[in-house]
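Below you will find the structure I want to go over with you.
The other protein chains are all here in position, but one chain of the complex has been omitted.
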Amino acid sequence: MEKTLNWREFIITRLIKASGYSAVVFVALIFFFLLREGLPALAEVPLSALFSIRWYPIEGNNFGILPLLTGSLIVTIGAALIAIPFGIGTAVYISEIAPRWMREILKPLVELLGGLPSVVLGFLGILVLAPFLRRFLDLPTGLTALTGSILLGGIAVPTIVSVAEDALDAVPRAYREGAWALGATRWQTIWRVTLPAARSGVLTGVMLGIGRAIGETMTVMMVTGNAPVLALSLGSLFSPVRTMTATIAAEMGEVSNGSTHYHVLFFIGLVLFLISLAVNVTASSVLFRAQKRAERILS
Amino acid sequence: MVDKIIIENLSLQYSDGTESLRGISMGIREKAVTVLFGPAGGGKSTLLRCLNRLNDLTEVKASQGRILIDGENVLDPKTDVIALRRKVGIVFARPVVLPISIRQNLTYGLELAGEKRKSKLDDAVERSLKLAAIWDEVNERLDEPAIALSGGQQQRICLARVLALQPEIILLDEPTSGLDPISTGKVEAALLELKKEYTIVLVPHSIQQAGRTADFAAFFLQGELVEYDEGKAMFTTPKEKRTEDYITGRFG
Partner (left out) sequence: MKRIFSLDRHLTERIGFSLITLMAFLTVVPIVATVIYILSKGGSAISWNFLTGFPSDGMRAGGILPAIVGTFYLTLGTAIFSVPLGIAAAIYLSEYASDNRWTRLIRIAIINLAGIPSVVYGLFGLGLFVLFLKIGTSILAASLTLSIMTLPVIISTAEESLRSVPQAFRTVSISLGATRWQTIRRIVLKEALPGILTGVILGLERAAGETAPILFTGAAFFLPRLPGSPFDATMALPYHLFVISTQVPDMPIQIQYGTALVLLAFVLTMNLIATFIRSRARARRQW
């Protein structure tokens, strides 16, 4: 009886260990395939052309990805400017200010926002937000970077709120009580003690939220107007732009397998992968280092 | 009268090299209560957990020495650790009942061993609950969650849980540290009955408990075995000055 048990358990244990490493395998696989299909772009399109400012692949083979980069950048920055204050503010409210019963309502609600499909948000963006902005700001079209930023902000907020709220919640009660004992108001305690103590968790939440914004596809494809123009000034916020993600989604269906256009789209995918890699590795190393520091301080 | 357990020159180390126990040699008499006492950090709990190889789960390793139970070295890598743990049961300081019913807590170990017959399981449940002196209190609610019981009752369930496997040795690591005096009394009374059949190794949570229960006592100080003697002799006329200082409360 014991022997059979050991044999079965041995196999199960082996399978579990293999599953553990599956995530690494998949990341490597994704990286490999993006390289495989994206690197040929570097061979087929000279670097100067690749980083030029005209993206018109259909007519004239113009593969300048700069407009796409700036498009992604301006929409993401706009989203960050909205999401960070609202995200941190909401997290502070839920964790420090709201009464218990309200917390039980708000947390699921914010989680709900995180689950809303991006295509639904894009849909409402086209039908409700864009016309509103067009009339309110007197613009030629409502499909602008700003529209995208607002919606992306809404998409990034739930991530920021959930991670930051966990971080604030984890700050030991003793910190707050110490501050109150010294005569600080609750407001002062939040800003001078609790929030700084949760700094790394909040930062991680912000980075993950922004990471989500950078990677959004459908919403931006539906509401930012899809005009690949260089977006460098503040005014660009109020005109159409095109992000890297939208470009891939919009044009992949029309390219022939193996063509230069095909390779360039994969190249853009590779760039996106590397950007998200950088953001996430930084976010996690910030968190690791802070955890070590916290362990030293609290022990 | 024979030694059930013989510890030969045992030294234990943490993974970073610091020593936990140094050159411990002692015997543990069968069918008696041997008490391991001393101030915190003395290595008593660590030694206890070596006896059923529970230290395998932690970062403590034996750097030298042997532990012979019935003549076999249990530190040998070839030892059947599962069988060992059924033979050497342990009760921890905080009562930890599994999140299942009282009955299921008691039959857990037997079911792991492959016992499926309902009659055998029910017999084991009744027998072990009576030995732990708690049968009368719970026999009407065996299928209720064990967590619903009081702390003292839970600890006796933990004792019964060990007894259900019919071990030969019972280890107890400060088993009454969270309990009120009445529950403590019930546990100690159970031990005094149990020692007629089982070998008992106890880390007491107070000197007084050691005095009440010990047939044999061993004083541990910072990883060293300072003195070993019969219970009565140890607590009335200790031979070492350090032992006497600790017993009379000059340090602790």
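So that you can tell them apart, the chains are marked A and B in the order they are listed, and the count of residues begins at 1 in each.
We take it that a contact is a pair of C-beta atoms (placed from the backbone, for glycine too) under 8 Å apart; a residue touches a chain by one contact, two chains touch by 3 or more.
Please read all numbers here as calculations on a predicted model, not as lab measurements.
Within the whole complex, the absent chain has one touching residue among A:Val45, A:Leu68, A:Val110 or A:Val206, and that is A:Val110.
Across the entire complex, the residue among B:Gly65, B:Gly89, B:Gly152 or B:Pro175 in touch with the chain not shown is B:Gly89. Remark: the residues of chain A touching the chain excluded from display are 5, 9, 12-13, 15-17, 19-24, 26-27, 29-30, 33-34, 36-37, 85-87, 89-90, 92-94, 97-98, 106, 108-113, 115-124, 126-128, 154, 157, 161, 185-188, 208, 211-212, 214-218, 222, 245, 248-249, 252-253, 257, 265-266, 269, 272-273, 276-277, 279-281, 283-284, 288. Interface with the hidden chain, as seen from chain B, comprises residues 52, 54, 57, 82-83, 85-86, 89-90, 92, 94, 96, 98-100, 108-109, 112-113, 145, 147, 158, 161-162, 165.
The rule is simple: only the chains that are shown with their structure count from here on.
With each centre defined as the average position of its C-alpha atoms, the distance from chain A to chain B rounds to 54 Å.
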